[in-house]
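Here the complex is missing a single protein chain, while all its other protein chains stay put.
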Amino acid sequence: MMRIGLCGLGYWGKNLFRTLSSNPNIELAAVADANPQTRERLAASHPTLKLFPDAMDLIADPDIDAVVIATPVSFHYPQAKAALDRGKHVLVEKPMCTTSAEADDLIARAKLHGLTLMTDHTFLFHPAVRKLGELVRSGALGQISYFDSQRINLGLFQPDVNVLWDLAPHDLSIIDYLFGEEPVHVEASGYCHVNPGSPDIAYLTFHYPNSMVAHLNLSWMSPVKVRRIAVGGSDKMVVWDDLDRDEPLKIYDSGITAQPRQDREMILPSYRIGDVTSPRLAGNEPLVDVIEHFRKVILGEAAPISDGHRGRRVLRTLERAQAALDLSLGQVQAAMPADHYTIAAE
Amino acid sequence: MMRIGLCGLGYWGKNLFRTLSSNPNIELAAVADANPQTRERLAASHPTLKLFPDAMDLIADPDIDAVVIATPVSFHYPQAKAALDRGKHVLVEKPMCTTSAEADDLIARAKLHGLTLMTDHTFLFHPAVRKLGELVRSGALGQISYFDSQRINLGLFQPDVNVLWDLAPHDLSIIDYLFGEEPVHVEASGYCHVNPGSPDIAYLTFHYPNSMVAHLNLSWMSPVKVRRIAVGGSDKMVVWDDLDRDEPLKIYDSGITAQPRQDREMILPSYRIGDVTSPRLAGNEPLVDVIEHFRKVILGEAAPISDGHRGRRVLRTLERAQAALDLSLGQVQAAMPADHYTIAAE
Amino acid sequence: MMRIGLCGLGYWGKNLFRTLSSNPNIELAAVADANPQTRERLAASHPTLKLFPDAMDLIADPDIDAVVIATPVSFHYPQAKAALDRGKHVLVEKPMCTTSAEADDLIARAKLHGLTLMTDHTFLFHPAVRKLGELVRSGALGQISYFDSQRINLGLFQPDVNVLWDLAPHDLSIIDYLFGEEPVHVEASGYCHVNPGSPDIAYLTFHYPNSMVAHLNLSWMSPVKVRRIAVGGSDKMVVWDDLDRDEPLKIYDSGITAQPRQDREMILPSYRIGDVTSPRLAGNEPLVDVIEHFRKVILGEAAPISDGHRGRRVLRTLERAQAALDLSLGQVQAAMPADHYTIAAE
Partner (left out) sequence: MMRIGLCGLGYWGKNLFRTLSSNPNIELAAVADANPQTRERLAASHPTLKLFPDAMDLIADPDIDAVVIATPVSFHYPQAKAALDRGKHVLVEKPMCTTSAEADDLIARAKLHGLTLMTDHTFLFHPAVRKLGELVRSGALGQISYFDSQRINLGLFQPDVNVLWDLAPHDLSIIDYLFGEEPVHVEASGYCHVNPGSPDIAYLTFHYPNSMVAHLNLSWMSPVKVRRIAVGGSDKMVVWDDLDRDEPLKIYDSGITAQPRQDREMILPSYRIGDVTSPRLAGNEPLVDVIEHFRKVILGEAAPISDGHRGRRVLRTLERAQAALDLSLGQVQAAMPADHYTIAAE
C-alpha cells in the first residue's frame, strides 16, 4: 500500500486528512504540523500515526512514498524540492509556488527523477467543470467567444495573498483545463480599500489567441457570495452557478446569428433563443477523486490532469496579471488626489 | 396649456407619445416622423394632431413651446440647437449628443436664451435609484468603496452604436446622480466578435477621487439577461436587481471591519453579517415623472434633476471610456495572431 | 367582416376591447357599459363605435353577429341566453354562469340554433398550458399521478365571489383541458377570516378515475404571490411557475421506480433524478389567440377548444367543491369555541 505523508493541517489540510484516511488503497502514514495542540489531538485519536513538528523531517522519512503539501504558499517550493530530491512524489496545493521560475525548477527535478508532480487544482475534478470540458471539446458550444467569471464574497483577508492570488487560480486553472492556451494579452485593474498595495477587488481581462476574451470580477468586499461562470459559444452558451443547489449548470441553446448583408458594411446579427437544459451532475466529492487520481498517476495507471506544467501556466498568468495590476494601481495612484480614502484602522 | 412637439416615433418615441398624451397639463400638439405609414396611422387615430415628415419643420412651428427629441443620436445636436435657437425648451434622449463639444454648445445656447435643456436619463426617476440616492446622501451606507454593474443580455445590435454607447449611459448617469463626480482615471477593455471596431462586450473601470472604484460589465452576448448593480459602503451594502419582481433592492447590514493591529503591518479586517432589508418601492412609471418634471422645470417650479451639465458629464466619460477602449483594442490587435476568429457572415 | 359587440368594460373588458380592436378580421362594432363616464370617454376617442348603457340593447341590435360577455357573473346567463335566442354567437367570460343548470340551458340553446358558445378560459391558450397538453397527451410524462397547484396572493376581495370561485376556475379549466375527466370524489376545507361564510383560504382535493389526485391551495392572504402548478407522472414531472420570467416551465426527467420485491409485502421504490429541461415557449398573448379562435370556430374553420361543455364541467366541479367546503365549514363551526376570532371591522 502506498504510504503518504501530509504536510500542513490547516483549513484545507483537514480536508486532505479526511480524504487520505478514507481511501482504502492509501496509508496516511505521517502528518507534519507546527502547532503542538494539533499534534496532541492527533496523537490521542490516531495513536499509530507518525507526527512531525517540521515538514522537512516528514519529507526526510524513508518510510514515506509520496507527500501532499498543504502548508502556506511560501513553503511550497522548498518542501516540494526537498521531497522530489528524496525520491518522493508530490501533490502540492494551489498556487503551486510563488514564482514560475520555482515551478520550472520543480518540473525539471520531477522529470530528472522520474517522479509525479501534481498541483491540486481541485475544481478540475468538479462534475460541473468536467461537463464544461466535454461541452467545449465536443464542439457542442461552437466557437468560444467569452469566459466570464464573478467570484465575489465578504473575504477572509489573509496576510500573504491579495484577492488576485486568492481567487484567480480557480478560474485560471479552469480556463487552462478547458482551452489549454495562455493569453496573448493581459489587462487588470483593482482597488486596495484596506491595505495599501494589496488589492481586495480586482478586475482582469485576458485575451486568448482563439479570439476568446476572459474576464474575472474578483472581490472580498461583496455582501452576497457569487460563484458564477458563463461560457459563450457561437452555438450554445453555458452558465455555471456553483451556489445553485438544484440546477448549477445550465446550457442555453441560444446565440448570435450573423447574416450576410450585401447592402451594408456592418453585420447586424439577430439572436436566437431556445431551450435551456440543466444536466444531472453526478460524481464523487472532487477531492476524493483528486487523491485517487494522484495515486493512479504515481502507479502509471492514469495520465495527470493537473500536472506541473498546468500549475506553471497558471502561475505565469498570475504573474502577468499581477504586473498589469501593479501598472494600473500606479497610474491610479498618480491620478488620485493626495488625501483619498482607505478603510483605515480606527 | 403647454404645447409640446415630439420628434421621432421609434421604440422609445412610442413610450414618450403615450406618456405625453396622458399628462393632463400638457398638450401633445405635433409629431414628426420620417415614416409615411407611421404618420398615416397617427392621422387616422389622432385627427387633431399636427404631423411633420421632417423634425426641423416641427421645430420651426411657432405654436410649439417645447420639443422632445427621440430621433437617432446623430440628429440630437442639430435638432436641439435649432429648437433652442427658436426659443423652445428641449428634452433630449440619452446620449445627449455625439460629442461633449456639442453638449457644451447646447448648454451655452440654453443659458443664452434662458431655456430649459434636459437629458432624458429616465433611470434617475426610477424608485430604486431614488432610494439609492437617499441611502448614499444620508450617509446610511458609510463611505462608498465600489459601484459594480452587470448589464448583459443578448443584444439588439444597432448600426450606429457599440455596446458601450448603448448600455453605459444608464450606469454613468446613475453614478453621476449618486456621487456627482467625474472619474480621475478610466480603464477599458472589450471585444468585437461581430463587427471589427465595434465592441459587443466591454469591461470598464472608473476611479473616482473619493476612492470609489466603479466597474461595468457590458455585453450583448449573454443568453441570460442581468441588470444588477451593487454599491458597497463601509457601513452597509446595497444590491439592486432590476429584474427581481418581488425584492429588487436589498440593503445588507454587512461590511468589513478594520481593527488596529499594532503588532503587524497589515490590517486583517473581519467581516460582519447582519439583517437584509428590502424596502417597499412605490412610485409612478419613471417616464411619467420625467415628463411632469420637464414641465415643472420649464415653469420654474422645480430644479432640474437631469440637466445639460449632467448629460455633458456622462458624454465626457463616455468619450474617455471609448478612448481607453480604442487603446486596449489596438494593443490586443497587435498581440493577436493574424488569423484570429470573428463571427463572420456565413 | 364579422361584427362583434362587447358587453362590459371592467378590468378584463378593457383587455378584450384592446384585443378585439387589433384583430384585422373583426370589426368591434358596439360596446355596452353601464358607466356613463366610460361611455363618454369612448365616444370621444372612437366616434364610430355604437355605445349602449344596457347590454340587452346591444344584444338586440341586428347589426351585431356575435357578442363577448364580460359583465359580472350573475349577468352571464340572461345575456348569453338573450344573445343565443337572437341568433348571435357568444363568448362568455369565466365562470360561464352561476349554476350548471344555467350552463345546460345555454348549451341546449346554442345547439338548437346552431350557434357557437364558448367560455373564455384564457389560460388554455397560454403557451405553457399548450406545452403541458402536448406532454400529457403524447405520453411523455407517463401515467399521471398528481396535479398540485398553489395559487396564492394578497387578494382583491370581491363582493360577489369567494376565493374558490375567484381562483379555482383557472386550475379546473386547465385540468379539464389536460385530462378531460370529472372528479369521482371532491374534498374541501377552508377558512373565512374576513367575511363569515365567504372563505378567503381554500384547500381542495379532487380524485380522478385515472387515479390522479389534484390539490389546490388557494389564498387571498399570502404576502407572496405564487402561481405554481406541478404535474407528476410515472416517467417525468413538470413544474410551471407562471411568475418565473426566464424559465417558467421545467420538465424533470425524474421519477419513482417501483421494483418487485418477492420477499416482502411492500414495494420500496427508489427514485431516479435526471436532467431538467426548460423548453422555449413562444406564442402570442393568449387573449389574442382566444379572439382569433372564436372567429374561426364561428366560421367553421376550427373546432372549439373551450366550448360550453368544458365551461359546464368546470361549473359542476365548482358546485361540488362549494358543497364540500360548506360541509367542512359547518363542521369546523360546530367544533369551534363560541368566541373565536375573525378579522373584524375596526
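For the reader, a short list of remarks on this structure follows.
First chain written, first letter: the chains are A, B and C, and each begins at residue 1.
In this text, a contact is a pair of C-beta atoms (placed from the backbone, for glycine too) under 8 Å apart; a residue touches a chain by one contact, two chains touch by 3 or more.
Everything numeric here is computed off the predicted structure, so don't read it as measured data.
Considering the whole complex, the residue from C:Asp105, C:Asp148, C:Glu285 or C:Glu319 that touches the absent chain is C:Asp148.
Checked against the hidden chain, the listed residues C:Val239, C:Val290 or C:Ala321 yield one contact partner: C:Val239. In the complete assembly, the contact with the undisplayed chain comes from C:Ser198, out of C:Thr19, C:Thr116 or C:Ser198. The residue from B:Pro159, B:Gly274 or B:Gly330 that touches the chain not shown here is B:Gly274.
Take chain B: the residues that touch the chain left off the picture are 246-247, 253, 273-280. Touch with the hidden chain on the side of chain C covers residues 143, 145-146, 148, 150, 154-155, 157-159, 184-185, 187, 189-191, 193-195, 198, 201, 203, 205, 207, 209-211, 213, 215, 217, 219-224, 230, 232, 234, 237, 239, 252, 254-256, 258-261, 264, 266-269, 271, 273, 328, 331-332, 335-337, 340-346. Where chain A meets the missing chain, the touching residues are 224-225, 243, 245-246.
We take it that only the chains that are shown with their structure count from here on.
Both copies, chain A and chain C, contribute mostly matching positions to the interface they share, with over half of the numbers common to the two.
Mean C-alpha position of chain A lies 38 Å from that of chain B. If each chain is reduced to the centroid of its CA atoms, chain B and chain C end up 42 Å from each other.
Among all residues of chain A, those that touch two or more other chains are 273.
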